[in-house]
Every structure is written in C-alpha cells, then in structure tokens.
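Here the complex is missing a single protein chain, while all its other protein chains stay put.
Labels run A, B and C following the written order; every chain starts at residue 1.
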C-alpha cells in the first residue's frame, strides 16, 4: 500500500521520506486482515518518533525524580531535563523569553487558563458590558471556555461568521472588535475547514482597541514555522496555546505561551505547590512566571518528551514540514476531487490551508465511510471533530476528515481515494 | 550498600524484596563517585516499575490514537486501553462506580477542580458568610485553592491546628465545623509529619452539618489500602484526590474520585472537547461524568501507565505494601533516634503514621544535610516540602525528610543513618 | 477490522432499513418528546412517543422520530419502530431489555429472532464498541420518552 515504490514523485515532499517514516514505529503496524496502517488522522493526534519515546523511557528508567524541590543528583538531572524542554519549546516558537512558556496538560487547559484567570480581579478582568469575540470555526476547546467566562461574568460573547468558501467573514470586523472588546480568541488554523486565518491583521485590529488576543495554535504549531520574536509587536498575539500530542509529542502536555507583560497581569489559576512564593494560612504570595501558572508536580516526563519532539521537528525543519504538508494536501485535494459525489468543506487551494480536509460524500454517512475505510486499514475521523458550530454553519451534522502529517506519503492518499471508491460501491452508489 | 545481604531481617517486609526491587530499573543506577542510589524521596515522587514503562511504550509504539472520537482500529484500541485504566483505578480505591473516577493532570488539579467549581453557580456554590475548613498540616496544593476560593467568593477560611505531638487538634471541631461550613478539606496522611488523620470521624461530623468533604489522598493512596465502597456512607468523603506519580505511575496524571451525586451538582470546570453534549455558539450542554470534567485530549498514555501502576500495586497487595512501609518506618524511627541532636517532627509511633519522616539535626541546616547525604548517594528532600504552615507551627523554617516506599530496604535506612553521622562529623558537631 | 467483519456489521437487513426507514418523521399525536445526542459523534434523534392508555394496559400507539446519523443508527430507529409500535408498554420494555442485552454483549449473546425479528441483524454491531452507541441512540431516547409519558410507572 503505502510504499514509496508506488508513490508518484511530488515536489515539496520531505527528502528521504521513507527514512523519516522509519522513525515512527507505529507505521510498521499491520492491522487485522493483514493490512498496513494508513494513518490519516494526524490532526486528531500525531504519531510519535522513536526518539521521543526513548527520551521518555530514559528519563523514567534513569533520571526520574521530582523537580525544583529535590536537592539530590536525580532531582538535579530531572530539573535540568525539564527546564531544557522549556528552552526547546521556547526556541520552537521563537518565544521572546523562555520563562514565557507555561506547561499545561493540553491546549484545552491552556485556553481555559486564559479564560478562567480573566474572570477574577486583575488588570484584565472581564465584566458586565465587556465583549469577548471568538469565531464560528473554533474547536469546542476555544468556544466553551469563553461561553463559561461570559456567562459567569455577565460579559457578552460575539463571534466572526464564516464565508461560503470557508474563510472568516472579516467584513464586520470594525463592528465586532470595538472599544468594549476585552478579548479576541481565535484559531490560527481550523481543524475542520483547514482555513489559515489572518492572525496578524486581526491582532493588529484587536490591539488598536486594547483587546487581548488569544490564539489557538493547536493545528498551526504542527504545520507552520512560528517565530514570535520576528512578529511586529502590534501583530503578535498576547497568548498562544498548543498541544504536545499533535506535534509528535506525548499526551498530557500542552503549552501556553504568553507575553510576560500579560502573564504578569493575570491572577493565578491553579493554586498549590511550586506556584507560590510564600504560604501562610492567612494568605499567600506567588512565584514569578512560569511557575506561577504551574501548580503541583508538572507533567515532567511529558515535557521532556515534548522537548524531544520539537527538537525532532526542528531537525527536519518546519519549513520542510510545511512544504511537505502542502504537497500532500494538494495531492489529496486533487485525488478527492475524482470521487463522485464528494464535496470538500473549506478552502480548496492547498497553499491557503492546513492539512486537515473534511468532506462529505453524497449518500453515505461519515461513520459508515470511516468504518469501511477502517476495514482497509485507512484511519480517518468521522463526526463533528469538536467543531459543531462550523458544521452547523454549513448545514451538515458531521463529516469525514482526513489529515496528513510529515510522514504521509502520496501512496497513502491513493489508498484513501481507492477506499472511498470502494465505499461508494459497498453502499451501492452507482 | 543497599543489598539484602547486609539487611537485618524485619518482620512485615515485602516477601522477596530483592526480586521486587529488580522491577525498578532506576534502582540499579550508579551515581557519581560509584555510589549506588539510595532513594529515600518517594513521598516526593515514587520510582516506576518496568511494567509501567513498558505499558506506556507499547501504547506509544503500537496503539497510539486519540480516544472516544476516533472511529478506526487504533482509536478503538486506545479508547479501550484508556477506559480499562479507569476501571483499574476504580478497583484500586474500591470506587462505588467507575464513572466517578475523573482523570486530571495531578492531585493539585483535582483539588483545584473541586475548589474552582464551588465558586460558580450550582447547588454547592460557596458565598459570603459560608465557611471553608482546612488544616494547618495541608500541602500547599490543599491550601492555596481554598484561599483563592474564599478570597474570591467572600467566604471565610478556617483551619484545624496541630497538637505538639503532630496530630490534628480536634478539640475545636464542634466550633470549627458548624452550620456555616460548606466544605471541609483535609489530608488523609500528612506529607511532612506523617500523621494519619481520622478521616471517618471528621467526615461524619462534616456530613452532620451538610458540608462537603474533600480528602487529599496523595500520600494515603500509595500506602494505605482504600475501599470506598466499604465505608459507611456517612463516613465516606465526597471527593478524594491523588496523584499518579506517587503510586508508581507516571507524571501528568492525577485522579479525582467523587460521588456521582456530588459530581452531578458541580458545574463544569475546564470547557472544551469531550466534556460537551452539544455546542452551539449561543450555549452548550455538557456530557455526564466522567467526561464532563475531562475537557480536551486527556493524558491517555499517562492513564494507561497509571492503570498498569495500580494493577502492579494490586498484585503486590496494598496490605503487604502497607505492612512493609510500617516495618521500614519503625526501623527508620529507631535508627534516626540514635543520631545525636536529631528531632523528629510528627508522631513517633510507626503504627500511627505514614512513611514520610521529617526531622531536624541541631547545628546543620537541612540543605547541608541533603547535600552531604547526596555525596553518599542518599537522596532525601530538604526544605518546606510544600507545607510551610506546618513548619511554621513547629517554629522551623525547613526540615530534612526521608521517605521510603515498597522498594526500600533496611540497609538503605542504615545508609541514611550512617550518612547523618558522617554529616555531623563533616560539620564538626562533636 | 477485516472485510468479513465489515459484512457482519452491515447486514443486508440493516442497509435495507437504512435506505427505507419505517415510521420516520415526526407526527402530531404524542405525550412526550425527547432529543438525544451521541456526544462522541454528534448523531442526533428527536423522538416522540404516543401511548394509548384507553385499555387495561397502556399500548405504544406510535413512535415517530427524526434522526440524523449513520446507517446503524438510522436502521436501528426503523427496527425499533417495527418492534414496539402496537405492543403493550410492558412487552415493548421487555424487547428493549433484550435489545440492550444483545448490544452490550460484545458479540457473545445469541439473539432470539422470535423477539427481536429484524433486530437480530444488529448482533454484528455488538462487536464494535464504537458503534454500539449508534445502535442504541434511538432505543435510549424511546425509553426516556416512554418514562416521561408515564409509561413505565
């Protein structure tokens, strides 16, 4: 199936793709029925290279200890490994300061950290009369926290709509983002439509009215080179969230990057060990960032795994990863267009979108498509992909989504397209 | 050093201790200077048996996929493995219902989940005039969340004091726990003093006045057999928190157990994917427990590691683990008593305490003790152990803490005691 | 899963019900209406129950529904309609119980064709944990609506 022998040669693919694939043990997996795995669900979670797994195992087998608090050799090794991981993540996104990188458990916690701390007294507190702006194409993890915040504080939630071709409808921006706007929270790359949003432009406008900009980079970080330091300050978001398991790292780890100025303004979120300066029963004072937002024992081995992951991506080069994604996406868009009755949701120009492609096939429900594909070893996602409002916007209740990553081959896309044809015949759609 | 040949034979030790130790790869580690590791910092974090590491590696190399949402074979495997881990954790604590087990990132998040959700509208909301009762011997992670809750809601924080011999001072219980009390939050086993608190008695009193009882079981779960179902309802806490990395599991995973009745009363905490029933831009409805409190991609591989960990403990038998801990603790208390100028903080009867033993040595600061011990391969903790108020209660600013676990040998205790004698001579204390 | 498993899942009977669902649509006579969602995938059903309480035992006079979902969830609503309408509420609840047992049996329960009729085609679904929820969506909604209509006293 997914061997290079059968692959067409596309320009833009990662050099030595077959060698890169060998880094990922799971890609050798044979599924029931003797089929090789064709993993096209990377926007859901990415697979892990051996070096990430090995970094975690080495830590657990040789260096495991709690960090910061421990005054012995293992504790020192563990602390250094954990803080090195922070350096690596900071380098990965070009963070102006390494202490601006906060480790959370996933992107959802990072986004909730932002939304929760804005509810409590502080320079940025959101209250009645204030407005929070999101978009209709957000993942639920960037919708529900803001619904809870606005419901609980009496603020108003507003949102950007989506155009028919799957872009944010910016025609209303001057109305939506106004002097009452306290926060603009939006995704960089949509996990359903694939749309890449104009973060710089929206941030500039939001900053003009003094609003905080929170960017969900969960789908951007795996695919786009990010260099926060290189961004002009007025176009640089204030807070950025992403999740470890989508950038070839483990589960249990996410990142909130925030500018020091903003993080210093936010009150603490989770309280507990490590985030304090001093504790008395009558009251406590808090440590500076990043510790202020890292209560309790952090995901140590997970941070170390994430450090190895972003280093791995760095070695491949995020430009190369992005080019690969675009080449595969273009090839997939072409292939999918040959399937009768198939409609793509979102932009159809590979250069303007991420690698997640959601589609419908007339006459077959997404679950049934995913099930038939699965019987052929092809793993895709079916459902609402945690983006119900975006689905509702297009009048569909669910869709099928294929999503590639740096290890995806053109032959795997061929397997998908063949699988879809087989699905149509299985359900007797002429 | 830590070999069985030199060990005295104590009754109560785990059978085949040397074989058990072979399960933990890190225990073979040689430190700088060619010294074997003597790890006496298990109350800080425990070491991991090979089976936990292997379970994680197998998942990452062969079954990695996101859970619940995925409709393919890997997704099904991953979901089953994750939910099996929930079953194992439920069995480990004798939970009345497996869906009452919520996965968090650590104990701190679990305690914050409780404290945060009590701030928002719901049947249990805490407000002005209400009282929250904690104790002076809590870990910071069970102090700061309640300080934040009471500060933010206008409620009052009160606390149990500690007697001179390191027990909770219950003489004031009828005053402290009264009809204004909404929450009583306390630790089962102190991580500094080792005290085991009378959870049943305090819960009974709290339930009489209708207060919610939150128990921090971070130090109890590793050491004491827990069977929630066997507890009389009036003595069963409403919420219990513990952390994976102290029960031979990985970092990045914690547990909040709560009775369904109480969890159903609490509003959502983190909002996002997986915790919803349906999402519209105008508002959302939420999934039933456990998902309601598990927003976003959970710590999947960490839950699987934790499942393997509690299964491992189950195979050893928590009664046997507890007996081992008591035997080692008794031996350690005896050995420490021979060191001139050494004072133990907390109860000195091994049968009435957990395995963490904090102490002072006249004329040497805890950091210096820990440093000298480290030069001999003996890993202990020095500082306030995230229990500043308990230290302040005894007029000390920091202490040295040794903490054993199921893999600790009497010979390791001997190494500690010898190390302390060496420390005294190093600092020229007669 | 293999191609064989696939055929076990998608029995002809299921595909027939999917293409031509019985009793579909929302009708006006009803005592209770519920809306159930499968949060994992978003499948939805709105379902109404109409009970006839005139006789000695209440009878399921109609089950009308509007469902969005996959072939399994659509077909199971259609089979539900066939199996319960016209039965006494007690009989219908017994059938519900039997179907539930089949679906939760992980493939180890032998279905009774006399009771479940076309429902036996779902035996293959029981082997796919991810799809069991699809098959049960309308059945759970029906039980809920029946309880709200007072049918389960």
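General observations
Quick note on the criterion: a residue touches a chain if its C-beta (ideal position, glycine included) is under 8 Å from a C-beta of that chain, and two chains touch if they have at least 3 such contacts.
Just so you know, these numbers come straight off a predicted model, no measurement behind them.
Just so you know, the chain we are not showing touches A, B across the whole complex. Only one residue in the set A:287, A:316, A:330 or A:411 touches the chain that does not appear here, and it is A:287.
When the missing chain is restored to the complex, the residue among B:216, B:274 or B:374 that touches it is B:374.
Considering the full assembly, B:388 is the residue among B:88, B:388 or B:401 that touches the omitted chain.
Summarising the interface, subunit B meets the missing chain with residues 32-33, 365-368, 371-372, 374-375, 382-384, 388, 391, 397-398, 426-428. Listed by residue number, the positions of subunit A touching the unshown chain are 68-69, 71, 73, 75-76, 79-80, 276-278, 287, 291.
The definition used in the following text is that only the chains that are shown with their structure count from here on.
Per-pair tallies of C-beta contacts place A-B first. Farthest from subunit B, judged by the mean position of CA atoms in each chain, is C. Rounded to whole angstrom units, the spacing between the C-alpha centres of subunit A and subunit C is 38. Distance between chain centres (mean CA atoms), subunit B to subunit C: 46 Å. Centre-to-centre, using mean CA coordinates, subunit A is 32 Å away from subunit B.
Among the residues of subunit A, those touching two or more other chains are numbered 32, 367, 371, 374, 382-383, 388.
Looking at subunit C, residues 1, 40-42, 128 sit in touch with two or more other chains.
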